[in-house]
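Just one protein chain is left out here, and the rest sit where they should.
We just call them A, B and C in the order they show up, numbering each chain from 1.
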Amino acid sequence: MISSRINFRLLLHLTTFLVMLYVLYLIFLSVPTDKNLGISQRIFYFHVPLAWSGFLCFFIVLIGSIGYLWKKSLICDRLAHASSEIGVLFITLMLMSGVLWAKPVWGVWWTWDPRLTTSLILWLIYVAYLMLRAYSSNRQQGAKYAALLGIAGFIDVPIVYLSIYWWRTVHPQPLVGPATSGGGLDPSMQTALMISTLAFTLVLISLLVERMSLFRDQYALETHVASIKS
Amino acid sequence: MNYLKKILTKTTAILVVYLMLINTALAKTSGDSHASTPEDNLPYLFAVFALTWAGIALYIYYMSQKQREIKAELDSLKRNQE
Amino acid sequence: MQSSGSPAIQIDGLTKSYGTYDVLHGLSMLVNWGEVVSIFGPNGSGKSTLIKILATLSPASSGKIWINGLDSQEYSHHVRRNIGVITHDMMLYGHLTGLENLLFYGTLFHIQNVERRIIEVSESLNISSFLNKRVDTMSHGMRKRISLARSILHDPPILLLDEPDAGIDQIALDILGNLTMSSKGKRTIVMTTHNIEIGFSLSSRIAIISNGAISYIQESSSKTVDEFKSDYKSFTGVTN
Partner (left out) sequence: MRTLLKDVKTMVWKDIVAEARNKEMVTSILTFAILILVIFNFALRLTPQIILELAPGILWITFIFSGLLGLTRLFVVEQENNTIHGLLLSPVSRENIYVSKAISTFLFMFVSEIIVIPLFSILFNVSLFNLLIFAVIILTTIGFASIGTFFSAIATNTKSREIMMPMLFVPIVVPIIIAAVISTGIVIQGGGWDDIYKWVQLIVVFDILSVVFSMLAFEQTLQE
């Protein structure tokens, strides 16, 4: 039983690794360089998949939070907790890559663009989520409060996006928006983007599986220690 | 599992260095073909790449540390029980 | 209030877990109307948790509790009307006077003729003289008595006392003892305490919690205090 589980994980990590290698080949050796944006356009293949898997993480947090509050399922709590950590990691990397992309393309490190700003708010909410767990007086309380915030945060994010979008139209900034993302992509670029997204989703799953099993061991140990003490 | 994580951490580190080298090579060739695109942009790509992998590698390292702590505590518990 | 047939409190397979750790594990118990049951147990044995669950402050992880024949989780509103709870917390607002505090709680319990009921209770607990003082200017003993008045204001047929003797003065202790003695046969009381003498002298049955369940329950008349003390030691491994 245990060995088959490890085999499954090993297979998962190996697949992730191979797909990622292929993506790196695509990004750096196969895909043509963008005519307008130059070589820095290749950041795109990291930036967008990071954003996608980051947002996916917070969707998983929502699912885990609902599952925990509704069914009191400890697996759901582990899922939400692990996913929130990975989501914060991915969104941090996404924001950093966004900053590093904005500089060569738009000439500034940061613009209060709706997507960027919403990501920042999202990031803040889920940093608060992790803090809430860290500062709670016990694990159950932290799990419950974090679950409540996981749901509230998820409801809030679309409203945040809408308000920032409207706000941007009131306060137009003298900068051009992202010029060539989306539409005018070379087919090979689109393929590379899709496979890269898949690769980062696999990274997410790999990390998630490991983190969850780590949480399980951690809790089991804590319970054991508590039962010895009493 | 610990073993696997060690391997993962190390391969990631090696991968980062390796691909940075590839990238340097790549930058030289692409710089020639695209006269209009200055090479100035390259460090940004570098930075993003390094950051992303460093971030994920650090997280894996953090997990392996946690794992080690758990194992150490488990061992000490076992010793106490004997 | 007492519906025919159903016992005052019936606990069936009560389990309370924090994460994967069970504080209470399959605890079952039956308390009949008019009984005074004292529950003993070492620190962390789950006495306070049991009282909290009975008081509907904390939900059970599994198992059922019927109070006055009603499922306590489903009919928590009815249950709260039927119980009075005394813990070492006063649950009084310092900035309000004793009277205002009692009026506040009385209104929340929808007591008919609150004023008359407050006069009645204050006379029986001898608190009328300082009822108009602000709680934060009262002495500890006065507050304790106001707090006792608060808990019996709605005339609950069941009283839950969680270490009511902890940190109170002799007067309040006497009043508590009187209250318990005078309620004998009238009110059903479940109390937890560290003081074996007090618990033993007040109650009709004595119980011990260990390993998350009731491991010992006896009529107090069948034992002497010293016998019970040695029983307690053999069941929990500690001398109180």
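Quick note on the criterion: a residue touches a chain if its C-beta (ideal position, glycine included) is under 8 Å from a C-beta of that chain, and two chains touch if they have at least 3 such contacts.
As the structure is a computational prediction, the values presented were derived from the model and not from experiment.
Seen in the complete assembly, the chain not on display touches A, C.
Taking the complete complex into account, A:Leu132 is the one of A:Leu26, A:Cys76, A:Leu132 or A:Leu202 that touches the chain left out. Residue C:Thr107 is the one among C:Asn32, C:Ser62 or C:Thr107 that touches the chain not shown.
Residues of chain C that touch the chain left out of view are 52, 55-59, 77-78, 80-81, 83, 85, 87, 89-96, 100, 104-105, 107-110, 134, 150. Mapped onto chain A, contacts with the missing chain fall at residues 69, 121, 124-125, 127-128, 131-132, 135-137, 141, 144-145, 148-149, 151-153, 155-156, 159-160, 162-164, 166-167, 170.
Note that in this section only the chains that are shown with their structure count from here on.
Here the spacing of chain A and chain C, counted between their Cα centres, is 50 Å. Computed centre separation for the pair chain B/chain C is 59 angstrom, with centres defined by C-alpha atoms.
Between the CA-based centres of chain A and chain B the separation comes to 17 Å, rounded to the whole angstrom.
Across the interface of their complex, chain A is touched by residues 1, 4-5, 8, 11, 19, 22-23, 26-27, 30, 33-34, 36-42, 44-45, 47-49, 51-52, 55-56, 59-60, 63, 66-67, 70, 73-74, 77 of chain B. The touching residues of chain C, when paired with chain A in their complex, are 18-21, 44, 61. Chain A makes touch with chain B in their complex at residues 6, 9-10, 13, 17, 24, 28-29, 33, 38-40, 42-43, 46-47, 50, 85-86, 89, 92-93, 96-97, 100-101, 103-104, 203, 207, 210-211, 213-214, 217-218, 221, 224-225, 228.
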